[in-house]
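The other protein chains are all here in position, but one chain of the complex has been omitted.
Chains: A and B, in written order; residue numbering restarts at 1 for each.
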Amino acid sequence: MAYTEEELKKELETKEYEYGFYTDIESDTLPKGLNEDIVIAISKKKNEPEWMTEWRLEAFRAWQEMEEPEWANVTYKKPNFQDISYYSAPNKKPKYNSLDEVDPELLDTFKKLGISIDEQKKLAGVAVDIVMDSVSVATTFKKTLAEKGIIFCSISEAIQEHPELVKKHLGTVVPKKDNFYAALNSAVFSDGSFCYIPKGVRCPMELSTYFRINQAGTGQFERTLVVADEGSYVSYLEGCTAPSRDENQLHAAVVELIAMDDAEIKYSTVQNWFPGDKEGKGGVFNFVTKRGLCEKNAKISWTQVETGSAVTWKYPSCVLKGDNSIGEFYSIAVTNNFQQADTGTKMIHLGKNTKSTIISKGISAGQSQNSYRGLVQVSSRADNARNFSQCDSLLMGNRCGAHTFPYIEVKNKSAQIEHEATTSKIGEDQIFYCNQRGIDTEKAIALIVNGFSKEVLNKLPMEFAVEAQKLLEISLEGSVG
Amino acid sequence: MDLKEKLVSSFLAFEDGLDLDNPVHEVRSAAIKNFEEKGFPSKKEEAWKYTSLNSIQKVDFSIFPKKETALEYKDIKKYFLHEIDTYKIVFVDGVYSSYLSETTHDGVDVCLMSSAFSKPMFRQVIEVYFNKAASKDESLTSLNTAFSKEGAYIYIPKNKMPKKPIQILHLATGNEAALMLQPRNLVVAEDNAEVQIIERHQSLTDNEVFTNSVTEIFAGKDAIVDYYKVQNDASTASLVDNTYISQKDSSVVRVHTFSLGGKLIRNNLNFYQNGERIDSTLKGVTILGDKQHVDHHTLVHHAQPNCESHQDYKGIFGDSSTGVFNGKIIVDKIAQKTDAFQQNNNILLSDKATINSKPQLEIFADDVKCSHGCTIGQLDEDALFYLRSRGIPQKEAKALLMYAFANNVLESVRIPELKARINKLIADKLGVRVGFDL
């Protein structure tokens, strides 16, 4: 992996959250609060068909009956769901033909995010959909994709243009009543991305979505649906940022992946929502439901680098329904200062000869709490299921905590399950060794942490891996003294 | 009337026969209040996610056995480790049997909780230790505390060691259609003392028995305590076994649990390390068939620096049995240089069998070595083939491999006769005669 030393140096000097800027764009925001009228209003604003409105209302009614879950190893002041605005769109709703038409301030935002569309186009060949607050503002590379029959657009657009696909798949992997946050999302989601890869097509480029919360007092509830038809392949990237604000912002997304027979989906996330300041003030509450369904011989691979958010509650999962299907979960979760993360995965083995791999690396620093929570479930009909799990924790300092809560439930005698967990720290002798070779302590820590995380970093697409590496270093700034 | 109501309403009658001026009275009253509030744990609670007590609560248990039953030693000899000389504390339907027991006050006290509660000479020990390690919060422990009256009382003063191991045997005769027992044991090994204890619960008929047992063990500085739990009860007997262990500097406590028989067993084994250089060992072999259900719930709380803990649980599950392992290691902020190790290996023999394993770590100190491993798998096919190619029939070869699988847990058993006995129990359970030395 190439290091750009100067860049690193510069970033090591800037201790504050570097994406904490606010874009001054006029927004069209619904009044705060949530009731059936608001749900209907959201649906109306988006000009949705009646079935969609009805779907949302059903979810809303279910949500009202549900309670916010408390089992996770996190403590926070519960959001007041009536004090959140559930819809905020940049005012000049853009339908751009070229980048020139985009609001220059918005473009500037993208540049600050380090994802200048120009650059992305030229360098990486990544098709990007950017969701800012609630609305998808730009999808590049649409044409190139369309030639292959690939649909990559905002979910709102998909509801208008491809209602049959959305209707068929939406809520099939994460039912609208699945859990408290998923139900909330189903009722009020304002935008997100939709992706369909036709039979036998290998998506020629990485598809990417960037999510950003901008407006104060808004929640972000995006919905992502990726359908990979038989024998197709797609690699999907997701990046998240939010400006630094004093109050907590709520993010409750739902991601559904469907990998049909012989299809493969690789879903990578670099999550860098604002984690709150050094005193633990502000930051994003990240309550996300991500789940993928694997049909026969299909494969879903989740890779995540989680460095942001004040509170994270997230378990990207695989339902291995089809025979010979494969689920993978590679995760790095870094917590510093007062961050709390309760994250992991669920691997549900239903089909025969299904395989899953879980590699989780937790790094805790400051006064943070970092928990791995995972479920490996083998049903009685899932013959020859295989799972390997490895959960490693690295503790930096003596005020943080590392927790491991694996659940293993097996009902089939031919299953082979292996779970390992270790806890370690960065040794003083390791630091001295690096120092002796001319590497200063800060750099030495970065090097050791990168080494610790390597198995996961290696799973990320190249351009994401570099960004992830930088993020790791930034988020551990000043954690060892 | 459900079981909870029955228990709560029986409390007054229970206390009626006891000395209300005794300080233990207040402990009991507080405990029954806690149980009344919490009731029996349900599957909704995380700690009871995989074990349900619903069926037990439907049974109309007798809480106070009506009469004493005499048993002849020859009829129950096989439940003792009779090959060696031991002290014996024997209870028949919850009532102490002086005829079958052999207690002592010769330098050490091996006797009864009922005497310890009532006699002034034991009062100080009761005040210092009774209900000090046991949870005041956990409802079934509270239930036992509320009804604490009888059980084994073992007190080993400083630098002492009893002349021989101690056996605690709880027998149920079947005189009641359904019997609930709540033994309460207290084991205190003062500084540099040493003791070996074997405990067994045995129902002699097919009548239903439910035992809710609490044992508190205190190990002083440099003390060594070995505690062996032999769980090979009748198929109508259920057991909730709560053990709380509090250790001081440089003490060693080893608890071995052999779960082979019984209907439903829940072991709550809790270690609290209140000193430095402590060594805690928790080992278990579980071999189940039929519809048996065994749930091992362990906790090791590392609260001081430089301590070790070793956990090793092996399980073999056949038929429609269910095994649960829930092991938790907590390392406090100040418990630097902790070395905590936990291993749970399981073999499933049937597609109707289930294993739920939840090995947990909660670490708050950075300079520690903590690891856990959990595997679920089958017998090694290559090894099986190797044995068969040497002429060992498949069934025996499998038994041999299963024996080998469980064997390293037996290595740390320090009473050779007990080790041999457990070996035999395992062979019986596996349903084979293995052609090697047991």
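Everything that follows uses one rule, which is that contacts are C-beta pairs under 8 Å (C-beta built on N, C-alpha and C of every residue); 3 or more make two chains touch, one makes a residue touch a chain.
The working rule: contacts and distances are computed from a predicted model.
The complex includes a chain that is not drawn, and of the options "RNA polymerase sigma factor", "Cell shape-determining protein MreC", "Fe-S cluster assembly ATP-binding protein" or "4Fe-4S dicluster domain-containing protein" the UniProt name matching it is "Fe-S cluster assembly ATP-binding protein". Here is the thing to keep in mind: the chain we left out touches A in the whole complex. Taking the complete complex into account, A:455 is the one of A:58, A:261, A:420 or A:455 that touches the chain left out.
Across A:266, A:411, A:425 or A:443, the single residue that touches the chain missing here is A:443. By the touch criterion stated above, the residues of chain A touching the omitted chain are 1, 3, 5, 427, 429-430, 432-441, 443, 447-448, 450-455.
The criterion applied here is as follows: only the chains that are shown with their structure count from here on.
Between chain A and chain B, the centres computed from C-alpha atoms are 45 Å apart. Within the complex formed with chain A, the chain B residues making contact are 46, 333, 336, 346, 348-378. Of all residues in chain A, those touching chain B in their complex are 71, 380, 393, 395-425.
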